[in-house]
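All protein chains but one are shown in place.
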Amino acid sequence: MIAFAIDSSPLPVPPTASGRVGGRRRRPTVLPGFGVSAAITSIVVFSMIVFPLSVLVLRAASLGPGGFLAAAWTPRARAAYAVSLGASLIAAVLSSALGLVVAWVLARIRFPGHRLLDALVDVPLALPTAVAGLVYSSLYVPKGWLGQWLVPLGIKGAYSYLGIVLVLLFVSLPFAIRVVQPVIESLDRDTEEAARILGASRLQTFLRVVLPGILPAFVTGFALSLARALGEYGSVVFISGNMPFKTEIAPVLIVSRLEEFAYAEATTVAVLLLAMSLTLLIVVNTLQQRLARNAQ
Amino acid sequence: MSIHIRTVTKHFGTFAALDDVSLDVADGSLLALLGPSGSGKTTLLRIIAGLEHADTGTIEENGADITDLHARSREVGFVFQHYALFRHMSVFENVAFGLRVRKTPDAQVRARVEELLRLVRLEGLGGRKPSQLSGGQRQRVALARAIAIRPKILLLDEPFGALDAKVRVELRQWLRRLHDEIGMTSVFVTHDQEEAFELADRVVVMNHGRIEQEGTPDEVFDQPATPFVMDFLGNVNVYHGRVENGRAFWHGIPIDYPDYPHAQARDARVYLRPHELDLSPATEVWHRPGTSLPARVVRVTRSGAVTRVACRPHGSDTELHVDVPSDTARLLTLEPGSNVAITPRRARVFLPGPEYVI
Partner (left out) sequence: MASRPATTDASRPIAALLVTAAVAIVGLLIVVPLVVVFAEAFALGVAAWWRALADDPDTRHAIWLSLTVAPVAVAINTVFGVAAAWLVARFRFPGRSLLISFFDVPFSVSPVVAGLAIVLIFGRQGLLGPTLAWLDWQVIFAWPGLVLATTFVTLPLVVRELIPVMEAIGPDEEMAAVSLGASGWQVFWRVTLPNIRWALLHGIVLANARAMGEFGAVYVVSGHIAGATDTMPLRVEKLFQEYRQPASMAVASVLAGLALVTLVVKFVIEHRLATEARDLERARSADGTTHDATLEAA
């Protein structure tokens, strides 16, 4: 028997700001806060992202096509693009390859210290780039911990192209690893077992069954590494020596021209760099969408 | 608290979820919205609650137009299909939520929450978190939370859909008892016919955004107004036949059908429910042509207390399903290949075009 004493005192209706929506068909939202959140979001996105980048682009565009080209395509700038692209590409390739090894180990193999290794992978994400640059440079100079052995062998890690590649590798490694790792973890082991039972060797299984499965993630990781490397500034400044035509990357060129008030060159090179970055962003997003779709 | 829904239409993009729906919910009744997925029943429920907005049409509560009233001011109790309990609050705080946002004094809150926890038989569990409760217990917390604010109407969206069969049955009976005690106008959505029939005073059968039929469970089952209703409620065999002179003919067997007294013969669809057909061994019955249909048994499937016999009438390709109480089936010793005679006890006839029912 359920006893339920019905208390007839009515409960107050909560006061509402918009109890009645004036005028039909205005369709208020059920969940609150659309107006406020839309206002904050659009103000911030516009004033902090759209507006500044537009100003940059317009300023560069105001030079006209001829002026733009003259400013953005100087010999020194061309060298800077080459260094930036070249070093970033090499770093991204290395990052993807080495990252695959680390990701595989983290995803598939249990060993003492597994947790620690996993946590260490995130260090480059948290460590300030200036610190990374400082330390790398001190490591590879002739008197450095590693430099003292490497320099006599002819491997100059500091004030060199190699140094640039090294720090770019440092900053981009976590991106390559963290994109591929979850994909490896969620691979269907049954298909690999099926391949082995059908007679495939380990290598064949890896090449024919596993690799196609992780290829989209691998490529995404490569693209992310590349994007990260292209924009990097802080760490490179310490280790490259910033020698124009030799070890000067595009961001360093921009800063250098800016300090000399050569706004035209600075803005045009920046716009080119921006265009490259945004293109990569679109590529990465498309890849990630396809990755998500394949995962379903 | 009575509700009047008038010509409500709702589109999601190009998909018409509700198409010109009108419905009256009497004060104090327990109404079921029954239909397959996509029929619009949940959309209608949410529009009553104010969680969705109708494109056209009005909703009235006791005569007052609440169509544009925001959900938070409608004083409805809504029980979500997956409970939507506040996962970081205790059971007590969940139930108390509606009271707290109304700035009810602490003592009052405590008294009411404890009263409700007793009502839903969860006293003592006030300190638990939702993750520590079973599904049935969570559902009862959701219910207590909804009625804590003394809503004028209680709305439940597939309240037992996510639960195990046995728990479902228990909660069903418990909900009916609760409704009888409190007497709150309630509307619930379900796709389970058994649930609708067991719980509701009135059933509304919906399909493709329209109301097919509304009535008591008996009315809807015994006098289905449309082929969809007949087909949806229970299994049915459908055949082509014809009507003339006050009779419908199915495989030559006449069935009284006074709604069509005309001499002009017309094609019709004859609906036969499996349990409204009688089976007898062909050798036994004095086979009077014109009253029973000879057939051969194809398959016998026992399902608890009911045995389904699939038969193929002589000279036909289609299968006919007959439901027979399992005890009877045992006596008849049916097996694939046996010859039987099928006699219809009842049938319904739908004419293509304006629908007629026996």
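Order of writing sets the chain letters: A and B. Residues in each chain are counted from 1.
One rule holds for everything that comes next: a contact is a pair of C-beta atoms (placed from the backbone, for glycine too) under 8 Å apart; a residue touches a chain by one contact, two chains touch by 3 or more.
Owing to the predicted nature of the structure, the values given are computational and were not obtained by experimental measurement.
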Subject >> Neighbouring displayed chains - absent chain, whole complex >> reply: A, B
Subject >> Residue, one of A:I90, A:L134 or A:M243, that touches the chain absent here >> reply: A:L134
**OP:** Check each of B:V8, B:L31 or B:L51 against the chain that is not shown and name the one that touches it.
**Re:** B:L51
**OP:** With the full complex in mind, choose from A:G33, A:P152, A:G199 or A:P212 the residue touching the hidden chain.
**Re:** A:G33
**OP:** Please pick, from A:V44, A:L69 or A:I155, the residue that touches the omitted chain in the full complex.
**Re:** A:V44
Original post:
So which bits of chain B touch the chain we can't see?
Top reply: 49-51, 71-78, 80, 82, 84-89, 97-98, 100-102, 121-122, 130-131, 134-139, 145-146, 149, 162-164, 166-168, 170-171, 174
Original post:
Touching the missing chain, which residues of chain A?
Top reply: 1-2, 13-14, 16-17, 29-34, 36-38, 40-41, 44-45, 48-53, 55-56, 59, 98, 101-102, 104-111, 113, 117, 119-132, 134-139, 145-146, 166, 169-170, 173, 185-189, 192, 202, 227, 230-234, 237-238, 250-251, 254-255, 258, 263, 266-267, 270, 273-274, 277-278, 280-281, 284-285
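Throughout what follows, only the chains that are shown with their structure count from here on.
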Subject >> Averaged-CA centre spacing for the pair chain B and chain A, given as whole angstrom >> reply: 54
Original post:
If you look only at chain A, which of its residues touch chain B in the complex?
Top reply: 2, 4-6, 10-14, 16, 18-21, 24, 26-28, 30
**OP:** Give every residue of chain B touching chain A within the complex, in rising order.
**Re:** 50-53, 67-73, 75, 99, 101-102, 104, 115, 119, 149-150, 177-178, 181-182
